[in-house]
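Read the structure below first, then the notes.
A selection of the complex's chains, in situ.
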Amino acid sequence: MPNDQVRDALRRFADERNWGQFHTPENLAKSISIEAGELLECFQWSSEPDLAHVREELADVFTYCLFLADRLGLDPNEIVLSKLEATRGKYPVEKSRDRSDRYDVL
Amino acid sequence: MPNDQVRDALRRFADERNWGQFHTPENLAKSISIEAGELLECFQWSSEPDLAHVREELADVFTYCLFLADRLGLDPNEIVLSKLEATRGKYPVEKSRDRSDRYDVL
């Protein structure tokens, strides 16, 4: 995540436009929040959104996340698995099964 | 994105806790916005954040994006590449090079 093909396609897209100058980590973090808001807009008044629209907005969130990971030299697969291990420690199965509470109130 | 190992690890993590009941598309979309806000918080007052913190928050955004893609039967690689093609059409190289303007003002 991404496979190399996706990462390379995104790099090439930005390079052709010389957009690295705009893709500072801070601008990318803002962009992720902005796109997350557009994704949420699909669910603003209903829990049954238009799937084609969700698909596009989710793609935008992924795209900026991938740009930020690449910019910071982070491997998306690695950071997700590593965070999952930490989360596993905070949410032991026996305590968290069938519960949505935060670890600090479990 | 994810490779199968990551997708399977996330599925197993949620299944062990029986969290599918909480992972509705709407709740996952809210979660993506919430985590995007936590990522942005790393940059609230400075453009030079603590990298270890950014890494964790970015992992959280990715994680909920992956849960949502899996829930909706979407392939992250496929939707990113497909959206990139659409974006390519809106931002031709000759018009968008060195510019951060939106396509509708290019």
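Letters A and B mark the chains in the order given here, with residues in each chain numbered from 1 onward.
Just so we're on the same page, a residue touches a chain if its C-beta (ideal position, glycine included) is under 8 Å from a C-beta of that chain, and two chains touch if they have at least 3 such contacts.
All values reported here derive from a predicted model rather than from experimental measurement.
**Q** Since all chains share one sequence and 2 are shown, how many copies form the whole assembly?
**A** 4
Following the convention adopted for this analysis, only the chains that are shown with their structure count from here on.
**Q** Could you give the separation in Å between the centres of subunit A and subunit B, each centre being the mean of its C-alpha atoms?
**A** 2
**Q** State the interface residues of subunit A toward subunit B in the complex, per the touch definition above.
**A** Touching subunit B: residues 1-3, 5-6, 9-10, 13, 16-19, 21-22, 24-26, 29-30, 32-33, 36-37, 39-40, 42-43, 47, 49, 51, 54-56, 58-63, 65-66, 68-69, 72, 74, 76-77, 79-84, 86-88, 91, 93, 96-98, 100 of subunit A.
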